[in-house]
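Only one protein chain is missing from this complex, and each of the others stays in its spot.
Note that the chains are named A and B in the order they appear, and that numbering of residues resets to 1 at the start of each chain.
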Amino acid sequence: MVEELLFFMEVLVGGLLAGTMYSLVALGFVLIFKASATFNFSQGAMVFFSVLAFCGFMQDFNIPFVLAFILAALLMVVVGLCTERFVLRPLMNASEDTVLMATIGLGYVLEGLAQAAWGVEVRRLDLGIGDFPVPWIADNLKLFISALDITAGVVAAIMIIGLFLLFKYTKIGLGLRAVADDAGAASSIGIPLKHIMLLVWSAAGVVALVAGCMWGARAGVQFALVDLALKALPVLIIGGFSSIPGAIIGGLIIGAVEKVLEVYIGPFFGGAIEGWAPYVLAIFFLLYRPEGLFGEKIIRRV
Amino acid sequence: MKPVFMTYTKKDIINLAICMVLSVLIIPTFIKTEYWYTSILIPWLCLALATIGQQIVMGYTGQLALGAAGFMAAGAFAMFNLILRVPDLGFVGSLIMSGLIAAAFGILFGLPSLKVRGIYLMVATLASQFFIIWMIDKFGWFKNYDSSGIITAQDIVILGKPFTTPLAMYFVCLAVTTVLTLLAMNMARGSTGRNWMAVRDMDIAAESMGVSLLRTKVQAFAISAFYCGVAGALFAFCYLKSLEPVAFDIKLSFKILFMCILGGLGTINGAFIGAAFILLFPVLLNAIGNNVFHGAIDATIISSIEQVIFGGLMIIFMIYEPLGMAKLWENIKQKWKTKFPSINLKNLKSSLSKKS
Partner (left out) sequence: MAQERKFKIGKPILEVNNISLSFGGVKAITDTSFNVLEHEVRAIIGPNGAGKSSMLNCINGIYKPQQGTVSFRGQQIPNITPNIMAQMGLSRTFQNLALFKRMSVLDNILVGRKLHTKTNFLEVALQLPKVKKEEKLNRERSEEIISFLEIEDIKDTPVGKLPYGLQKKVELGRALATDSTIILLDEPMAGMNVEEKRDMCRFILKVNDELGTTMVLIEHDMGVVMDISDRVVVLDYGKVIGDGTPDEVRSNQKVIDAYLGVEH
């Protein structure tokens, strides 16, 4: 009985920590949605693009780890700059769906560019953190939990606290909240819309890079990351598109539920149900709570 | 222009006749290389058919769905099993049944559209994509317990006659596509299509006119999935000649989405234009790679460039012409007409009659 409980705990904690990786991808999504009400479908591609560039800098040009990370982050700022200038600004007055389609196109561009520049083979990314159980926890709590999962959890926590502080206590954060509320009104009182957009896209880019590092260290840096990042969508539906805590909780829920289902129910169906379980979970949320756990209720006015 | 036959104007009938002569007489007479049939014309017809399905739900009804390939898979594997287990049904019967089975999935996964829209609906339809592929993959029955992962499609036999040469298969695809395209046009131009578009443009007003959102949306999803299912069956039996779930992954769904949007949302001919573009452009790019650069560029790089261009075009079209190539073509024709009004046949005739 105790062993079963321990095993369940292990599955649950493993799932929760793996879920923080989804949260990290979802976080980038929320940042952009909050600031511009844009569904950025290319967030997954940004994850792939940024981490592939990071690996490329390190492995093809022998640039040291820290410098390569900074370069990759700068590259994401450039991507943000170009996106703001060449995609979002011309689509200012376009409908939501049109912008969404454009970001799907943007995702294609980023994926193609990344592969053209750095090749298509799977790259290993070694962060110096092993993807194996931490001995100390294994000995004392009898739980087998990967060091990488714990790192991802800690990194996610740091980023959330950082972003929270940024939003709450800086002038930029205040401006961003104003823009999120009403872009037109904000710009009319002199808040530099462009700078804020640029900042948000850059922040989303850096968040993507961090998420990419975590995923890359686990699964290798490869195209499949784009599909993995798609799971950020059900996360967002569960958490609500405009809520940072929502992205985190949504990620945790998805991570935990898909692991628990996979371990306990998967074997009856030949496994691999984690491929669709998050989406079906999202459908249930859509039917009963379309605005998500933390999103604002949408009232349509006529 | 006044319709002269059913809902078709004289111009429509002329266009249709040209298309038929081209596809039934000219192409088979002049194109003898198998490559054109097996690698271009057959997949073009199949994918155009699937794109019409995507058009119905997205272009006409305005519901953002991203799961065409899932419904195609449902159709393809339904076809395989029907031919295997119910041989009496015959090819055409099986094809229609496969479409209906796909339509059932369409109804099931279209239900969330009653509650949500936009990206929310897109995520819900992604569920269908992943779920259908998983189901086929994990339950051996669908694949007749074949362990190799890829099953060979049965030969096409219609009324006792085998249709196995590329040309014969081309005609099978052509016949099915033509019939279904005409039916789609009838619906799109009739009251059915008006209901779809009313829901797309302003759902509350449509409801106030007595258009049932439930019926219209579910109907659109069902018909769309039917088209995708039939297209998937043809795609597997005439083009791939094999069945494996991986062939119908999310990438194919995206491809069909691109065909639909770049071709022109809310038009039937846009489906054909979009499918042709997405299929032919890589061929062209490869030809340039081989002939101009003599293979100096790696094939993977060429496919990456292709991806960048498709994505870039998507952005450009969204900015300048969200209604795609079909609309672009209309605009060019319009400009041409205003620039050279004398070329317009009608004006020419009337000016001639005035003189006499």
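Quick note on the criterion: a contact is a pair of C-beta atoms (placed from the backbone, for glycine too) under 8 Å apart; a residue touches a chain by one contact, two chains touch by 3 or more.
Quick caveat: nothing in here was measured; it's all calculated off a predicted structure.
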Original post:
Which of these, B:Ser113, B:Thr177 or B:Thr192, touches the one chain of the complex that we don't see?
Top reply: B:Thr192
Subject >> Residue of B:Leu114, B:Ala205, B:Val283 or B:Ile332 touching the missing chain in the full complex >> reply: B:Ala205
Subject >> Residue among B:Leu183, B:Val246, B:Ala287 or B:Ile332 that touches the chain left out of view >> reply: B:Leu183
**OP:** Name every residue on subunit B in touch with the hidden partner chain.
**Re:** 6-7, 183-184, 186-187, 190-192, 194-195, 197-198, 200-202, 204-213, 219, 223, 266
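To be clear about the criterion, only the chains that are shown with their structure count from here on.
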Original post:
Which integer distance in Å separates the CA centroid of subunit A from that of subunit B?
Top reply: 33
**OP:** Would you tell me which residues of subunit B are touching subunit A in their complex?
**Re:** 64, 112, 115-116, 118-120, 122-124, 126-127, 130-131, 134, 137-139, 204, 250, 254, 257, 261, 300-301, 304-315, 318-319, 322
Original post:
Which residues, counting only subunit A, touch subunit B once they are in their complex?
Top reply: 39, 41, 86-87, 90-91, 94, 96-102, 104-113, 115-116, 119-120, 227, 230, 233-234, 237, 269-273, 275-276, 279-280, 282-283, 286-287, 290, 300, 302
